[in-house]
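Notes to accompany the following structure.
Of the protein chains in this complex, one is absent; all others appear in place.
As written, the chains take the letters A and B, and residue 1 is the first residue of each chain.
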Amino acid sequence: MKYLCLIYEDEKAWQTMSEADMQKGMAEYNAFTESIKKNGNYVGGEALQPTKTAKAVRVRNGKLSATDGPYVETKEQLGGYYLITAKDLNDAVQVASRIPGAKHGTIEVRPIMEFDQP
Amino acid sequence: MKYLCLVYQEEKQEGNVPPGQIEQAKRDYWAFTEDIKKSGHYVGSNGLKHTDAATTVRVRNGKLSTTDGPFAETKEQLGGYFLIEAKDLNDAIQVAARIPSAKWGSIEVRPIWG
Partner (left out) sequence: MPASPRSWLISTGRFRAIDRLRKRRREVPGEHDIAQETTDIENYDVVDDRLRLIFTCCHPALNPDAQVAMTLREICGLTTEQVAAAFLTTAPTLAQRIVRAKTKIRDAKIPYEIPERGDLPERLASVLHVIYLVFNQGYFSRADLATEAIRLGGLLVNLLPEPEAVGLLALMLLHDARRTTRTTPGGELIPLEEQDRSQWNEPQIKEGVRLVERALTSRGFGPYTLQAAIAALHAEAPSSQATDWAQIVGLYDVLLRANPSAVIELNRAAALAMRDGPEHGLTLIDAILARGELREYHLAHAARADLFRRLGRKAEARSAYERALALAVEDPERRLLERRLREL
(Lines give C-alpha, C1' and ligand atoms only; values in the text may rest on other atoms or scores of the structure.)
Protein backbone atom coordinates (compact mmCIF):
# COMPACT_ATOMS: atom_id res chain seq x y z
CA MET A 1 0.00 0.00 0.00
CA LYS A 2 1.19 3.53 -0.78
CA TYR A 3 1.32 6.42 1.68
CA LEU A 4 2.15 10.10 1.28
CA CYS A 5 4.29 11.48 4.09
CA LEU A 6 3.87 15.27 4.23
CA ILE A 7 6.68 17.04 6.05
CA TYR A 8 5.78 20.12 8.08
CA GLU A 9 8.72 22.08 9.46
CA ASP A 10 9.31 25.62 10.64
CA GLU A 11 10.72 27.05 7.40
CA LYS A 12 12.22 30.04 9.21
CA ALA A 13 14.54 27.63 11.00
CA TRP A 14 15.94 26.53 7.62
CA GLN A 15 16.31 30.14 6.48
CA THR A 16 18.17 31.32 9.58
CA MET A 17 20.41 28.26 9.85
CA SER A 18 24.19 28.52 9.53
CA GLU A 19 25.68 27.14 6.33
CA ALA A 20 27.24 24.25 8.26
CA ASP A 21 23.94 23.31 9.94
CA MET A 22 22.16 23.42 6.62
CA GLN A 23 24.74 21.11 5.07
CA LYS A 24 24.27 18.78 8.00
CA GLY A 25 20.48 18.91 7.67
CA MET A 26 20.62 18.15 3.98
CA ALA A 27 23.08 15.32 4.53
CA GLU A 28 20.62 13.79 6.99
CA TYR A 29 17.84 13.96 4.40
CA ASN A 30 20.09 12.48 1.72
CA ALA A 31 21.07 9.61 3.98
CA PHE A 32 17.42 8.94 4.82
CA THR A 33 16.42 9.00 1.14
CA GLU A 34 19.23 6.58 0.29
CA SER A 35 18.18 4.23 3.09
CA ILE A 36 14.55 4.01 1.97
CA LYS A 37 15.62 3.62 -1.65
CA LYS A 38 17.76 0.67 -0.58
CA ASN A 39 15.03 -1.08 1.44
CA GLY A 40 12.34 -0.50 -1.17
CA ASN A 41 10.05 1.94 0.68
CA TYR A 42 10.85 4.84 -1.64
CA VAL A 43 8.52 5.69 -4.50
CA GLY A 44 9.12 9.43 -4.83
CA GLY A 45 9.79 12.61 -2.94
CA GLU A 46 10.34 16.30 -3.44
CA ALA A 47 11.42 19.29 -1.38
CA LEU A 48 9.44 22.50 -1.84
CA GLN A 49 10.56 26.09 -1.99
CA PRO A 50 9.43 28.30 0.91
CA THR A 51 5.76 29.24 1.17
CA LYS A 52 6.50 32.81 0.08
CA THR A 53 6.87 31.41 -3.44
CA ALA A 54 3.43 29.78 -3.26
CA LYS A 55 0.33 30.81 -5.24
CA ALA A 56 -3.23 29.83 -4.42
CA VAL A 57 -5.19 29.26 -7.64
CA ARG A 58 -8.99 29.24 -7.90
CA VAL A 59 -11.43 29.40 -10.80
CA ARG A 60 -14.86 30.83 -10.05
CA ASN A 61 -17.46 31.47 -12.75
CA GLY A 62 -14.80 30.82 -15.34
CA LYS A 63 -12.52 33.52 -13.87
CA LEU A 64 -9.00 32.62 -12.71
CA SER A 65 -7.61 34.16 -9.52
CA ALA A 66 -4.06 33.56 -8.28
CA THR A 67 -3.22 35.00 -4.87
CA ASP A 68 0.16 35.07 -3.14
CA GLY A 69 0.90 32.75 -0.28
CA PRO A 70 0.05 29.19 0.64
CA TYR A 71 -3.48 27.82 0.91
CA VAL A 72 -3.34 27.97 4.70
CA GLU A 73 -1.05 29.76 7.18
CA THR A 74 0.32 27.36 9.78
CA LYS A 75 2.98 27.44 12.48
CA GLU A 76 4.93 24.79 10.63
CA GLN A 77 4.84 24.78 6.84
CA LEU A 78 4.70 22.03 4.24
CA GLY A 79 8.30 21.74 3.14
CA GLY A 80 8.27 18.54 1.15
CA TYR A 81 7.00 15.00 0.95
CA TYR A 82 7.92 11.39 0.45
CA LEU A 83 5.72 8.96 -1.41
CA ILE A 84 6.39 5.55 0.06
CA THR A 85 5.19 2.01 -0.24
CA ALA A 86 4.67 0.17 3.04
CA LYS A 87 3.20 -3.10 4.28
CA ASP A 88 0.65 -1.35 6.52
CA LEU A 89 0.22 1.76 8.68
CA ASN A 90 2.70 0.52 11.33
CA ASP A 91 5.35 0.12 8.66
CA ALA A 92 4.50 3.56 7.22
CA VAL A 93 4.71 5.20 10.66
CA GLN A 94 8.11 3.60 11.25
CA VAL A 95 9.40 5.03 7.95
CA ALA A 96 7.82 8.44 8.69
CA SER A 97 9.42 8.53 12.14
CA ARG A 98 12.85 8.24 10.53
CA ILE A 99 12.33 11.33 8.31
CA PRO A 100 14.75 13.90 9.79
CA GLY A 101 11.94 16.49 10.09
CA ALA A 102 10.03 14.21 12.50
CA LYS A 103 12.52 15.18 15.24
CA HIS A 104 11.55 18.88 15.25
CA GLY A 105 8.55 19.14 12.92
CA THR A 106 5.50 17.05 12.12
CA ILE A 107 4.88 14.30 9.57
CA GLU A 108 1.37 13.67 8.31
CA VAL A 109 0.88 10.17 6.92
CA ARG A 110 -1.94 9.88 4.38
CA PRO A 111 -2.92 6.68 2.56
CA ILE A 112 -3.10 7.00 -1.22
CA MET A 113 -6.38 6.36 -2.99
CA GLU A 114 -6.35 3.64 -5.61
CA PHE A 115 -8.33 4.97 -8.58
CA ASP A 116 -10.17 2.79 -11.01
CA GLN A 117 -10.40 3.96 -14.59
CA PRO A 118 -13.75 5.47 -15.63
CA MET B 1 11.05 23.64 -13.80
CA LYS B 2 8.95 21.39 -11.56
CA TYR B 3 5.93 22.55 -9.56
CA LEU B 4 3.73 20.79 -7.06
CA CYS B 5 0.01 21.54 -7.38
CA LEU B 6 -1.73 20.69 -4.10
CA VAL B 7 -5.47 20.16 -4.47
CA TYR B 8 -7.62 21.33 -1.55
CA GLN B 9 -11.36 20.70 -1.45
CA GLU B 10 -14.06 20.20 1.13
CA GLU B 11 -14.40 16.53 1.99
CA LYS B 12 -17.76 17.13 3.64
CA GLN B 13 -19.24 18.48 0.42
CA GLU B 14 -18.59 15.22 -1.39
CA GLY B 15 -21.48 13.61 0.46
CA ASN B 16 -23.88 16.22 -0.94
CA VAL B 17 -22.86 15.86 -4.57
CA PRO B 18 -25.26 13.82 -6.74
CA PRO B 19 -23.70 10.60 -8.13
CA GLY B 20 -23.94 11.89 -11.68
CA GLN B 21 -21.68 14.83 -10.86
CA ILE B 22 -19.12 12.60 -9.15
CA GLU B 23 -18.92 10.46 -12.28
CA GLN B 24 -18.53 13.63 -14.34
CA ALA B 25 -15.74 14.88 -12.03
CA LYS B 26 -13.94 11.53 -12.40
CA ARG B 27 -14.18 11.79 -16.19
CA ASP B 28 -12.95 15.41 -16.05
CA TYR B 29 -9.96 14.34 -13.94
CA TRP B 30 -9.18 11.51 -16.31
CA ALA B 31 -9.38 13.81 -19.34
CA PHE B 32 -7.26 16.49 -17.63
CA THR B 33 -4.57 13.95 -16.70
CA GLU B 34 -4.49 12.55 -20.27
CA ASP B 35 -4.27 16.10 -21.54
CA ILE B 36 -1.27 17.14 -19.46
CA LYS B 37 0.42 13.83 -20.20
CA LYS B 38 0.11 14.69 -23.91
CA SER B 39 1.33 18.26 -23.44
CA GLY B 40 4.35 17.02 -21.45
CA HIS B 41 3.39 18.75 -18.19
CA TYR B 42 2.64 15.57 -16.25
CA VAL B 43 5.26 14.13 -13.91
CA GLY B 44 3.08 12.37 -11.35
CA SER B 45 -0.11 12.56 -9.36
CA ASN B 46 -1.97 10.87 -6.56
CA GLY B 47 -5.33 11.12 -4.85
CA LEU B 48 -5.42 10.81 -1.08
CA LYS B 49 -7.91 9.02 1.11
CA HIS B 50 -9.86 11.27 3.46
CA THR B 51 -8.22 13.04 6.39
CA ASP B 52 -10.16 10.63 8.63
CA ALA B 53 -7.50 8.10 7.65
CA ALA B 54 -4.62 10.52 8.40
CA THR B 55 -2.05 9.92 11.14
CA THR B 56 0.33 12.51 12.56
CA VAL B 57 3.82 11.43 13.56
CA ARG B 58 6.34 13.27 15.74
CA VAL B 59 9.57 12.19 17.42
CA ARG B 60 10.60 14.13 20.52
CA ASN B 61 13.62 13.18 22.67
CA GLY B 62 13.80 9.93 20.75
CA LYS B 63 10.20 9.05 21.62
CA LEU B 64 7.69 8.36 18.85
CA SER B 65 4.23 9.85 19.23
CA THR B 66 1.41 8.88 16.89
CA THR B 67 -1.91 10.72 16.84
CA ASP B 68 -5.11 10.44 14.90
CA GLY B 69 -5.93 13.08 12.31
CA PRO B 70 -4.18 15.48 9.92
CA PHE B 71 -1.51 18.07 10.79
CA ALA B 72 -3.97 20.97 10.65
CA GLU B 73 -7.74 21.19 10.65
CA THR B 74 -8.78 23.31 7.67
CA LYS B 75 -12.03 24.18 5.94
CA GLU B 76 -10.82 22.49 2.77
CA GLN B 77 -8.59 19.44 2.99
CA LEU B 78 -5.66 18.24 0.93
CA GLY B 79 -7.21 15.67 -1.40
CA GLY B 80 -4.38 15.01 -3.80
CA TYR B 81 -1.63 16.53 -5.87
CA PHE B 82 -0.15 16.87 -9.33
CA LEU B 83 3.58 17.13 -9.83
CA ILE B 84 4.10 18.99 -13.11
CA GLU B 85 6.88 20.23 -15.34
CA ALA B 86 6.20 23.81 -16.50
CA LYS B 87 8.09 26.51 -18.38
CA ASP B 88 7.56 29.08 -15.61
CA LEU B 89 5.14 30.04 -12.85
CA ASN B 90 2.59 31.45 -15.33
CA ASP B 91 2.57 28.20 -17.24
CA ALA B 92 2.17 26.29 -13.94
CA ILE B 93 -0.75 28.50 -12.90
CA GLN B 94 -2.44 27.87 -16.25
CA VAL B 95 -2.13 24.11 -15.73
CA ALA B 96 -3.32 24.39 -12.11
CA ALA B 97 -6.38 26.35 -13.20
CA ARG B 98 -7.40 23.45 -15.43
CA ILE B 99 -7.42 20.96 -12.54
CA PRO B 100 -11.16 20.23 -12.18
CA SER B 101 -11.13 21.01 -8.42
CA ALA B 102 -9.96 24.59 -9.13
CA LYS B 103 -13.63 25.27 -9.94
CA TRP B 104 -14.88 24.34 -6.43
CA GLY B 105 -11.72 24.08 -4.30
CA SER B 106 -8.27 25.67 -4.15
CA ILE B 107 -4.98 24.71 -5.78
CA GLU B 108 -1.71 25.65 -4.11
CA VAL B 109 1.16 25.89 -6.58
CA ARG B 110 4.65 25.45 -5.08
CA PRO B 111 7.94 25.39 -6.99
CA ILE B 112 10.14 22.37 -6.27
CA TRP B 113 13.42 23.03 -4.55
CA GLY B 114 16.72 22.29 -6.28
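The rule is simple: a residue touches a chain if its C-beta (ideal position, glycine included) is under 8 Å from a C-beta of that chain, and two chains touch if they have at least 3 such contacts.
Given the structure is predicted, the values throughout are model-derived calculations rather than measurements.
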#### Entry: Touch criterion as defined above, residue of B:11, B:52 or B:88 at the omitted chain
B:52
## Note on the structure
Listed in rising order, the subunit B residues that touch the chain left out are 49-50, 52-55, 63-69
### Task
Touching the hidden chain in the full complex, which residues of subunit A are there? Just list them.
1, 87-90, 93-94, 109, 111
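Following the convention adopted for this analysis, only the chains that are shown with their structure count from here on.
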### Message
Taking the mean of the C-alpha atoms as each chain's centre, how many Å separate subunit A from subunit B?
### Response
13
### Task
Using the touch rule from the top, collect the residues of subunit A that touch subunit B in their complex.
2, 4, 6, 8, 44, 46-49, 51, 53-60, 64, 66, 70-72, 74, 76, 78, 80, 83, 89, 92-93, 96-97, 102-103, 105-113, 115, 117-118
### Task
Report the residues of subunit B in contact with subunit A in the complex, numbered from low to high.
2, 4-6, 8, 23, 26-27, 30, 44, 46-49, 51, 53-60, 64, 66, 70-72, 74, 76, 78, 80-81, 83, 89, 93, 96-97, 102-103, 105-114
